[in-house]
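Please read the structure below before turning to the comments.
Yeah, one chain of the complex is gone here, protein chain that is, but the others are all in their spots.
On to subunit A.
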């Protein structure tokens, strides 16, 4: 699915600090369709390319976009949307956050010139170097600094960027021992709730070991944090704005392959979408498929194939907030369908799939007709040339649906 040439993005950005304002032509070049390391097999029936421009999980027209019942009525009646890809939607959210909250600052490696994924384009010019700035190349410093800024006043908002989710680990101590525990140990007299940590995550076709990881499960084990993964531009804008305005530290993971690939009509004005709420993307009666981020589009193709080839009606749920996640929506669906699989790119062992499966087993035991299935990355690292075998693709999702239905 991630072999769509045009949808491929940069990702192999050298981790050097640049202060130039040249357009990133050589770095951000769209790769030619003939690239060999992630090409589309011509005879594939299941592993088709994702057609983002026709995906039903994205709003392609103003009217479908504004029909979203979660949007405030003022937005729904405004009629104002514009066609944005994921990075532009993030940019719109950041711009809205900075203009509506004068105590909000945005910082990280290379954010000043617009960011290596262009998410912070033009923000320096609009909000000035005091509020949008580069930091030294030090992740623990970025997060520690953000905690300090946010802990200074309840009204302070710190939006920190980690250049890739793969590089968040030097800041693990600051996130787990400090950000997550600040309110608890300070008994609410002190907190760093104004902190939001953004990071690009998941596979990108050629990211290998250190530009492909999905570290959400590491953080979904830490009380005090919220972890959010949007699936597209509208979600990204609404969920990011809510994450920034929440007075809890939020880790906001942006599926980097969607930065340019996923395009939607996004409401122009200021709106938020709720955290800790899942969304049912497709109604179905035979099996529930739970996922978040990039693999949702794989699930969409697999569900289509399951309908056509097996006559199976699949209910698809986007968790959106993966911690704390929306158990009510999930359990309600599984109790109805009696079958369930979970799909994520991160490795299986200790992944979120295990936690979700355990909770479903506890709460839906009498409704389950089959074991809860998990389609995930293998328990390996993302070897460059092997990515197509490591990400959960349409074949594996389809096959797990089939096995679960046949159980």
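Quick notes
The rule is simple: a contact is a pair of C-beta atoms (placed from the backbone, for glycine too) under 8 Å apart; a residue touches a chain by one contact, two chains touch by 3 or more; residues count from 1.
Keep this in mind: contacts and distances are computed from a predicted model.
Think of the chain that is not pictured: of "Ribonuclease H2 subunit C", "Putative translin associated factor x", "2-oxoisovalerate dehydrogenase subunit alpha" or "DNA replication complex GINS protein PSF3", UniProt labels it "2-oxoisovalerate dehydrogenase subunit alpha". Of the candidate positions A:41, A:79 or A:186, contact with the unshown chain belongs to A:186. The missing chain, though absent from the display, is touched by one residue of A:63, A:77 or A:153; that residue is A:153. Shown as candidates are A:224, A:238 or A:373; the residue that touches the absent chain is A:224. Mapped onto subunit A, the footprint of the missing chain covers residues 19-21, 98-99, 102-103, 105, 112, 124-131, 133-136, 138, 140-153, 155-156, 158, 170, 173-174, 177-178, 181-191, 193, 223-224, 226, 246-248, 276, 324, 327-328.
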